[in-house]
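A protein chain is absent from this complex, but the other protein chains hold their places.
Labels run A and B following the written order; every chain starts at residue 1.
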Amino acid sequence: MVISPVHYIVAPLLAAFAIALLSKIYKNAARIVPGIVLFYNIVISLVLMPQVLEKGMISEVIAGWEAPWGINLVLTPFSGFLTTAVSVIGFAIWLYGYKFKVRLQGGEVKYYEILQMMMIAGSLGVIITGDLFNMFVFIEIVGITAYSLTAFYRHRDGAEASFKYLLIGSLASIFLLMGILIIYTQTGSLNMAQIAERMPMVPQTMKVTALIFFLIALGIEAEMFPMNGWAPDAYSQAPSPTSAVFAAVVSVAGVYALIRVTFTVFDVEGVHQYLIVMGFVTMLVAEISAVAQVNLKRMLAYSSLGQMGLVLIAFGIGSHLAVFGAIFLMLNHAVIKALLFMSGSYFIYNSDDKRLIGLNGIHKRLPFVSAIFSIAAFAIIGFPPFSGFWSKFYILIAAGDENMIFLIIGILMVTIIELVYYLRTVARIYFYKDEVEHTEHKPSINAIVAMSFLTLFIIVIGIYPNLITGYLHQAADSLLDKASYIQHILK
Amino acid sequence: MLKKYIIFALIAILGFYLASTFKEIPFGANRLGDLNDPETVSAFYLQKSPEDLHVANAITAIVVNFRGFDTLGEVTVLFLAVTGLTSILYRKEEEEDEEERLSIPSSSLVRTGAKILFPLILVLGMYVFIHGHLTPGGGFQGGAIIATGFLLMLITYKTFFTNHNVMTWLESIAGLGFVIAGLYGLIVYGSFLQNTAWTGNLNDLLSGGLIPLIYIFIGLKVGTELTSVLDILLNIKPRKK
Partner (left out) sequence: MMEFSEIFFKYKDLITVAVYGTAIMLIIIGLYGVLLKKHLVKIAIGLTIMDSGINLLFVAVGYIQNGTAPIFSPGHEGDAIRMVDPVPQALVLTAIVIGFAVTALALSLIIRLYKHHHTANIDQINSLKW
């Protein structure tokens, strides 16, 4: 059997249905099976990526009906790159959460592992699908798992955060369905490539209406202002590995859906300016709010929103270099933010005061974790020699190429704001006095391995960015090349 | 107060916007196009369903075969909803005092009637999903009918309990059956969920290849899952796993 994109979805599904049966036989099956599945996803990525880079695109049909009559799964260099990144980070997060002591505070481990694995599988589905309604179904899969996981803990305000997330997510679904409906009546098809081909024939008012609905719906998923009120609550109330998955995987899938729909399916003028403006507003509001936070996880959540705003700005600028920088930033943000959440949650376990004050002097008790947190913080601000520097650098150059001086000023201002609140936290960790005696939860070996691996990535790419710039250039090319997308699928 | 008016205004704007958009979409206009040279997906499906697949119910053919991947996702959504529901309402044995299931004592008419109707409803549900490719209906509709039967029993009798082990087993096996049927298509024919070549004649019970089989799996799965949801929401009491 040849490895094909559908394995990304089928393997987690098989495992999810089987875990319920397996865990009756072997108690620890629920913890191990997701690891096997996520590792298999990495194997799939490594097998498929060379083919994608060589042929330009892989399009796999489901149920034997050629596109556009059936559903097809598409791996372009862009989506293939993202799926590889998501698979690797997903596996690292699983490794980190392997001995996660859920039984202290919550339900059975089995539910947690199934939901988390399916959240990653659903995001992968959003990225590789080539059909609008299929994208809706996978977004719902991500949504349902996310709502359940946010409310996983009993004693915190998880249920409230989850309920708000659920309401906003349902609004997104309704708007998405309305957009899909309008597009279907005008073009008679649900396949992204065919819709892109027929889009010039759609009357302008219909096009704009549908686009507005899509932008609202996918903007909620991609955490664009003003529809991202759900994100800080959800990120801070979820269990720690889940927050890492939210930041690294779910937001990547949401942004990918938004970008794919605006760049490839629609051809309306003015979308790019809209992305720049909204991304800018998102970034400013989120970063300024981050300064005012006293809870570490909420601060990290607002910082995530800000980074996503920057990604949207970069996509909005639209030149090859800007898109290259945007994809680079998406990758960096996924790795770094996952790392920040992973290390940050060890801080929270080990301190009684959940606010930032609880971090005073914690480097004495958790030296390794503190070092990793600091490296990640420097990376996301953009200090060389870490990988975060290159992504911001390229985006600034791209903005300069287009003579968008106000953007450069804005991004630099935001970088200074990030400096303030991240360095403030790092200073607390290292330079403040620790008053109280605490119990210890040292990180276990699997968490150390997972975090070191991601840190290594940040450092290595920071020093030798050319290791991945080739792939990134191809990914950027494939996104901007709408004609070959249509042609390859509808041949 | 001000916030209320703003939201009212926004909702009204949305309503007018939607209305003006849909005025442009004529009601009842033929959007299918030429059926012999299909340009829209609907025309293609209507043409291929009796010819290639030998399935009488075109919607079944779409749901299970042409867009079977969506159905797979939807079955997954149901499964994940039950999982999420269990994890949200999970009870450790020592927590909270026991709560009984809320039900109003039913009259003898209801009790006898429920006992008679319950097996009939189950049979109707199974008929609907077994014949999904011939008559209107299918897995989801049949599953919903089965769940309604269970709901009747759950409301009428305070002591009627469903067996959780049986539910879990049925659910998992039905789900695995669906995925394995798809894998069979992948291994033997090269694409996931592709139908077999033995499609029989139109309007036979055994027509359509894998489609009735998959729909039976879906019917069982949906029936057990909807029943589990009702059971969990009605029973807020520690359960023995």
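The rule is short, and it goes like this: a contact is a pair of C-beta atoms (placed from the backbone, for glycine too) under 8 Å apart; a residue touches a chain by one contact, two chains touch by 3 or more.
All figures in this text were calculated on a predicted structure; none of them were measured in a lab.
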Point to revise | Touching the absent chain when the full complex is considered, from A:P34, A:P77, A:G143 or A:P241 | key: A:G143
Review point. Just one of B:L14, B:L120, B:V166 or B:L205 touches the chain that is missing; which is it?
Key: B:L14
Practice item. Touching the absent chain in the whole complex: find that residue among A:E108, A:D157, A:D267 or A:E402. Key: A:D157
**Study point:** Of A:V109, A:L181, A:V277 or A:L490, the one touching the omitted chain in the full complex
**Key:** A:L181
Practice item. Against the chain that's been left off, what residues of chain B make contact? List them. Key: 4, 7-8, 11, 14-15, 18-19, 22-23, 25-32, 35, 41-42, 45-47, 49-50, 56-59, 62-63, 67, 70-71, 73-74, 77-78, 80-81, 84-85, 88-89, 134-136, 138, 140, 202-203, 222, 229, 232-233, 236
Review point. Since one chain has been left out of the picture, which residues of chain A touch it in the full complex?
Key: 133, 137, 140, 143-144, 147-148, 151, 157, 159-164, 166-167, 169-171, 173-174, 177-178, 181, 184-185, 190, 233, 237, 289
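We adopt the following convention: only the chains that are shown with their structure count from here on.
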Exercise for review: Please work out the Cα centroid separation of chain A and chain B, and write it as a whole number of Å.
Suggested key: 30
Exercise for review: In the complex, go through chain A and note every residue touching chain B.
Suggested key: 1, 4, 6, 9-10, 13-14, 16-18, 20-21, 60-65, 68-71, 106-108, 111-112, 114-115, 118, 125, 133-134, 137-138, 140-141, 144-145, 147-149, 151-152, 159, 178, 182, 185, 188-191, 203, 205-206, 209
**Study point:** Footprint of chain A on chain B - complex, ascending
**Key:** 17-18, 21, 24-25, 31, 33, 39-42, 44-45, 48, 65-70, 72-74, 76-77, 79-81, 83-88, 90, 168-169, 171-173, 175-176, 179, 182-183, 185-187, 189-195
